[in-house]
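Working notes for the structure below.
What you see is the complex with one protein chain gone and the rest in place.
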Amino acid sequence: MNFELTEEQQLIGQSAREFGKEYLEPIAAEMDHTGEFPADVVKGLAQHDFLGLTLPAEVGGAEAGFASYVEVIENLSRYSAAVASIVNNHTICAYIIQNWGTADQKKQYLPALAKGDTLGAVAIFETGPTPGVGPEALVAVKQDVGYVLNGKKAFVRNAGKAGVYVVFATADPAAGAKALTAFVVKSDAIGLKVGAKLDTMGLKGCPVADITFENVVIPETSLLGAVNEGSAIATKALAVYSVAEAAQTVGIGQAAVEHAAAYAKQRVQFGKPVATLQPIQTMLAEVATDCHLARLGMQNAAMLIEEGKPFEVEAAMIKSFLVRLGSKMLLDTCQVEGGFGYSEFMPLPRLFRDIAGTNLLDAPADFPEKLIAANIA
Amino acid sequence: MPKCLVCYKWTLDEQDIKIKPEDLSLDSSRAKGKISDFDRNAIEEAALIVEKNGGAVDALSYGTAAVKQSLKDALSRGPEKVYWVADTSAETADAAVTANVLAATIRKIGQYDLILCGEGSSDLFNQQTAPRIAALLGLPCLTFVQKLTIEGDMIRATRKLDDCTEIVSVKGPAVISVLSEINKPRIPSLKQVLGAAKKPNEEIKLADLGLKPEELQPKAVRRSVKGFVMQRKNVIYKESSAADNVAKLKSNLAAEGLC
Partner (left out) sequence: MAGIYVFSEDSALASQLLTPALELKQSLAQPVVALTLNEADAKQLASLGADKVVVLESSGKWVEGFAEAVFAQISIAGASVLLVGATLRGKHLAAFVAAKLGAGLTTDAKALRVEDGKLVTTRVLYAGLAVCEELLALPAVATIRPRTFLPPVADGNVGTIETAAAEIDTRVTVEEVTSTSSEGIDISAANMLVAVGRGFRKKDDLKLAEDLGTVLKAELACTRGVAEDDHWLPIERYIGISGQTVKPELYLAVGLSGQVQHMVGCRESKLIVAINNDERAPIFEAADYGIVGDLYEVLPLLTAALGK
């Protein structure tokens, strides 16, 4: 049983860590205050091949495995989870095109995505109860010219900065989610309007907004996968995304526990460093343990994805674990840092708000525990 | 089109080394390996020279079996090929042995126009390797270089010394040691990292270097290493009134006869 990362994975992680230290650390706090999109950093990510990491060489990707990818995400997240979020959402867009796109679609969109010339985004969720259901649902009507899209997508990450959107619309409002269909839509499509940027609780710098589609006409060739295949695609993509997001959570947790441990060694109260007090030790130990176990679970799920093996149950497990314990990591580390740590010039408040944004339940239909319970032995 | 060789050391990250409070001995069990900081500058400088002048860069390292962990790291930073000598002797090797091994290896693997090293290793910082190798190979040596230019077979360097900067030139081949300020080593892009797996590495066995036993005997033997611990009074004033703190400090300084 080999739990060690390969040399490549270690070196890739090291490069990501160095990039994070060099380019993300200096801007993370400021970006959290302004919410400004880090355009220069994204250019740097592109130059270091972080935006095409898993894509094949023939489209300009680095052709690395998903296990290497999560190393990047975890290490970037230690410095800025917001930037990691930008990368994750971009990567899932490319992932969908890579796995369900036609040869022509791949040729048309992947090279620019791999090089980072274009940023990608995925639009799944809506204001209604399920994608494809409700008065604002995004509907795709087949016509001679192709499809016409009408409706609204909500909470699209990278909205406004992406050049390419993978969009899920229902081909039949009566059938709702069962007729969900995926399309590739360019950001300059006429009638596509990105709404005002949402002022989110955390992960600031990764833009989030609604997108309204008003008679957006897209050609036949925009169809991604088969008609009605959308739900299956979204489910798979979200499962992969949940592992990438888990890497984000682990990165945030690691940054928090390291900061809190260093703080506890220095902070003297009641005559000794607080690190010697049992309640502090307990909190730090629990966070460090949860982070360690989460990392192992996340890496295991990533390995399964890389090897093309079934991974959905493991992905659901790590998601469930982090929904329960992700925020606790920050609750505990904040408690360790007490009054000092509560100030906005310290990093933990930002990490607290960031981690709350990485464990939102966003599976279109099923919650992770349902899948896990159904697959025990 | 200079043919460059960079000598680097695989060291333990000194930030991970802890001092055991019981006996002040050093605990490096958790220390991760890294290419010595100044050697990274040397590798980067060689990569920059080759980008500008053409030519090629090889890398060379002498270390324990752990040196194998460094190969892909080194190859991801510019060199086309890495030579390595792995032997337990490296555990106790001093600067004399290291230079003997590196010089013998260089004699074996080929002719180079430029041999680059970092100013010193980030763990021991002996600052001896470059001049020693130069002496053994009969080559001129330029140390403490902060700027390097190659014009044909002329090597021109700006050296930063204690009280002056000196511009020197020499006809290659020569041995150069570089300062950390000479450049900023690039973070390897992921394609460079993945490309490293495709580049060649060659092991050179110590036994094949033809060194005499006394050349492998360290002349400086480390007898004891103890963590340095500051023993100070640690009387720190934290009252909310700065004036009170100052008054207390003043009386301490007066008692110490300093004011």
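Here are some notes:
In this document, chain identifiers A and B correspond to the written order of the chains, with residue numbering beginning at 1 in each.
Following the convention adopted for this analysis, a residue touches a chain if its C-beta (ideal position, glycine included) is under 8 Å from a C-beta of that chain, and two chains touch if they have at least 3 such contacts.
Everything quoted here is computed from the prediction, not taken from an experiment.
Within the complete assembly, B:Leu136 is the residue of B:Ala90, B:Leu136 or B:Val178 that touches the hidden chain. Where chain B meets the chain that is not shown, the touching residues are 14, 17, 19, 26, 94-96, 99, 120, 122-136, 140-144, 156, 161-171, 214-215, 218-228, 230, 232-238, 242-243, 245-247, 249-250, 252-253, 256, 258-259.
Panel shows chain A; residues 263, 266-268 of it touch the chain omitted from the view.
One rule holds for everything that comes next: only the chains that are shown with their structure count from here on.
With centres set at the average Cα position, the gap from chain A to chain B is 39 Å. Those residues of chain B lying in contact with chain A across their complex are 69, 72-73, 76, 187-191, 193-194, 196-197. Note for the complex: chain A touches chain B at residues 7-8, 11-12, 14-15, 18-19, 22, 47-50, 53, 62-64, 68, 72.
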